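The complex is shown incomplete by one protein chain, all other protein chains being positioned as in the whole.
Let's turn to chain A:
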Amino acid sequence: MKIAKIYGYLKKDLAMVEESLNNVIQAEHPVLRDTSTHLLKAGGKRIRPVFVVLAGQMGNYDLERVRKVAVALELIHMATLVHDDVIDDASLRRGEPTIKSLYDNRVAMYTGDYILARALEEITSIKQPNVHRLLAKTIVEVSVGEIEQIKDKYNWNQNLRNYLRRIKRKTALLIATSCELGGLVSGLHEQEAKKLYQYGYYIGMSYQIIDDILDFTSTEEELGKPVGNDLLQGNITLPVLFAMENADFRQLLQKTFHNPSNVDKEDMNNLIVSLKRSDAVERSYQLSEIYLQKALKSVSNLPDNKAKRTLEDIAKYIGKRRS
């Protein structure tokens, strides 16, 4: 089953979000318009808008307000992706050429800045202080997280805490913020909105851990990038951290990456085989499951309704994700 089936009944509202997304990024300059809509056309799960809408339905649902927040969050995410491709010198995203590869880095920089500006223009029509304080804090934290990620590259001495903090900033914060903002703009009490934030945070952590597992256990076709690509880029994820507890693996890893630019496909294959032979994947799934249980617990005391049940179903779906 596809995740979209779980929230199929939101189709109409999500279509309106999609329409707004498309309208908001219609730049005057043809190249800017083309690059801004490029990512949108490539699709994506729109998981942040889904969380905003569902969280909104936990309160006094006002589609217009919820839509503005959903659009802003997806645009912020998109702006980050465009700039991330410059950072990673990536030529493909979701199987499509990146903006930086279609044009160049500078065009990608202008596009990302334009999209972020449009996101802020949109969200400022919501005159609610707690909305902006949370979102602004999240944007800064996400940037700091990305800087930390570069700092931690090829650092074999980092620990679980480093990793968890990094994925919190990389993924969990924006999902948590999506959930809380959806609740806040729908008039939920701050305490209830905080529970949604917790839900989003735990879901985000679990989701990213599974993503990091799949980087080793999926195929190149499923991933749309080489298997083990995160490690190849120097990002030490949870399966690697667990596998490194084995001295032989650690030694092989350090030897392989003695000169990162010389690592070839065969080297990576050897590492992946060795990692899969260990209990690293299993233990990573266990930690992901702990976060999922916490996510479910976070919303357990909220009033029972369709939106809450959908949030629970999404959590369960994410836990079963294997590709």
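Convention: contacts are C-beta pairs under 8 Å (C-beta built on N, C-alpha and C of every residue); 3 or more make two chains touch, one makes a residue touch a chain; residues count from 1.
In this section, contacts and distances are computed from a predicted model.
From the set "Heptaprenyl diphosphate synthase component 1", "Sulfate ABC transporter ATP-binding protein", "Propanediol dehydratase medium subunit" or "Dehydrogenase", the protein name that UniProt assigns to the chain left out of the figure is "Heptaprenyl diphosphate synthase component 1". Of A:66, A:107, A:172 or A:280, it is A:107 that touches the chain left out of the display.
If you put the hidden chain back, the residue from A:55, A:69, A:135 or A:227 that touches it is A:135.
For the chain missing from the display, the contacting residue among A:14, A:27 or A:40 is A:27, taking the whole complex into account. For chain A, the residues touching the chain absent from view are 27-29, 31-32, 80, 83, 86-87, 89, 100, 104-107, 109-114, 116-118, 120-121, 124, 126-127, 129, 132-133, 135-137, 139-140, 142-144, 146-148, 150-151, 261.
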